[in-house]
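Complex shown without one protein chain; remaining protein chains in place.
Labels for the chains are A and B, by order of writing; each one numbers its residues from 1.
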Amino acid sequence: MTPTTASTTDDRGRTSSSVLSIRNLTIATSGRRSTEVVSDVDLTVAPGEAVAIVGESGSGKSVTALSCLGLLPDGLVVADGSIDVLGTTVVGARESALRKIRGRDIAMVFQDPMTSLDPCYTVESQLVESVRAHRQLSKAEARRLAVEMLDMVEIPRAAERISDYPHEFSGGMRQRVMIAGALILRPRILVADEPTTALDVTTQASILRLVDSLRRELGMAVVWISHDLGVVAEVADRVAVMYAGEIVESATTSDLFAAPTHPYTRGLIDSATSRPRGEPFGYIGGKVPAPGEWGRGCRFAARCARATEICAEHPPLFSLDPGHTHRCVVEAEAAG
Amino acid sequence: MTGIVEVQALTKDYGAARRGATLTRAVDDVSFSVTAGQCFGIVGESGSGKTTVAKMLLGLVRPTSGSIRIDGIDRQTTDRAHRSTLHRTIQVVFQDPYSSMNPRLRISRIVGEGASRVHPRAEVPHEVARLLEIVGLPSAYGSLYPHQLSGGQRQRVAIARALSVNPRVLVADEPVSALDVSMRGQVLNLLRELQQTLDLTCLFISHDLHVVRQLCDEIVVMQRGAVVERGDPERVLAAPAHPYTQRLLESVPTMPTP
Partner (left out) sequence: MSERVADVSLPRRATRMSLSSRAPKALLWLFGAAVLLGGLTGVVVLLTPSLHHLYERQDLTATFQGPMTDGHLLGTDNLGRDLFWRSLAGLGVSLVVGVGVAVISLAVGLVIGILAGFFGKVADVTATVVVDVTWAFPAILLAIVLTGARGPGLVTVVMALALTSWAGFARLVRGEVLALREREFVSAALVLGVSKVRVSVRHFLPALLPLSLVMGAFFVSTSVAAEAGLSFLGLGTQPPTPSLGSILADGRLYLPVSPWPIIVAGSFLAATVTFFNTVGDRLRDTWDPREVTRP
């Protein structure tokens, strides 16, 4: 499933057929001594496309996702760049304008469903409330829509279970309820921030399949945020690898796994590769630098076996193939 | 040949204290035997009972029925000397490197808590430095607090603490699942290296079939408290016999190999 990628990613994705477009996004802590947490991120998502942002803790992937809905936590501000969701400019938009696009145009599911479900209300009242906030429907109509949605996320006996409270659902079912809540207004974009990390592998597999089939069925784009390359490989058309606040490599999923170019991507893949018994496990030495400790040069250089003097300068994005970019000077020079 | 850890018909019920309360069987008739020097894997998802088994092995939870023998000693023994031997025989590394250390104590005291049980007080600082070195940390880290370390470094400290009493069996309960992917390999390699150099027996508890295959000599797969499959991990993963193992294997997301 990679048909739309070529037309959307060349020339850094400047095409009109995108539902979400992030340009030069820089996010920093507010206040006088501000520290960047995300630097110069470019990302375009085409209608119906599944794009993954992969990174470890501290890479800035979640903050990037939150900024797409104008949901940055207190203390963080967009310092530069723009975010466009279906023609609406998110950066600098009023809260009222953001509320209009949230749920209807762009929705989000989180790692912990309890953070977005209120334990004090039944699933029904929460779903109905979110429908009626956007659409002029009677309670009965909204309820019918809610049951239909719960059916769609494969919750058994949806019509009965809709009157249960969030805690009465198991972890996996709760995640389905949250997905139903996110999709009830049929958004064009779903941002899924590690929605399966807290779940068991068997539950994870069913949730991944569910979201992916809903994506096709509803024709929405999905932005997966994940630390797990295996998950990404299963569900994404295109992958952006983030490290220390910036995208270090971006490619179609098949290209990325066939020809990983940035040493960090390689290291990450190596760390997650299963080997025969007795062989050593792959890893990347050192640790992720915290925001403010990124330095001027390549941010991965301190952990990189291939680093040379030229890595002391901050690398731009190099284009390898159409749609395959990376941020490694050494690789770029080797390729000529 | 009897193993260093012998588990026979182990069962644990929860919720039986009150009348009318429903009984939950967390562990159901589990038996296995771990040969000394082996790395033995217990595979399962949450609710499979794998952590409850670990807690019973460690003496943190009392079994409802069944028996556990560690190096020939009954886990339920009331003999003081035997209990003290057990404490020195079996040790643990927990999953969460954040909650497994008292945030108020320095690393040297965290590691020293165990070391002071087997060494005279004067030798403890030296012993702590040696343990930190074994797990690949500079001895200067002894003066730091846990929050000053990364997740991977904390897990090394947790391993050092476990090794401080020179145990023969190390229980590792999901020791890398809370760590970043790029950090996991180092801790796993360290565990294996220590297992070989110190002749440790390792009980590795995990939900990750790939890690288990690469690390373990023998595994049991648990589902809803019971063992559903056991054997050589290569064999089990290549040809899973139980439907649950098959489902588990199919569910693991895998990267395409170039």
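The rule we apply is simple: a contact is a pair of C-beta atoms (placed from the backbone, for glycine too) under 8 Å apart; a residue touches a chain by one contact, two chains touch by 3 or more.
Values in this document were obtained by computation on a predicted structure and should not be read as measured data.
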Among shown chains, those touching the left-out chain: B
Residue in contact with the excluded chain [from B:11, B:38, B:52 or B:91]: B:91
Hidden partner chain, touching residue among B:24, B:76, B:99 or B:246: B:99
Missing-partner contacts on chain B, residue numbers: 55, 58-60, 83-84, 87-88, 90-92, 94-96, 98-105, 110, 113-114, 117, 145, 147, 158, 161-162, 164-165
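In this section, only the chains that are shown with their structure count from here on.
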Averaged-CA centre spacing for the pair chain B and chain A, given as whole angstrom: 33
Contacting residues of chain B [partner chain A, same complex]: 45-46, 150, 152, 180-186, 188-189, 192, 207, 210-211, 213-217, 233-234, 247-248, 250-258
List of chain A residues in touch with chain B within their complex: 56-57, 200-202, 204-205, 208, 227-231, 233-234, 254, 257-260, 267-269, 271-285, 287-288
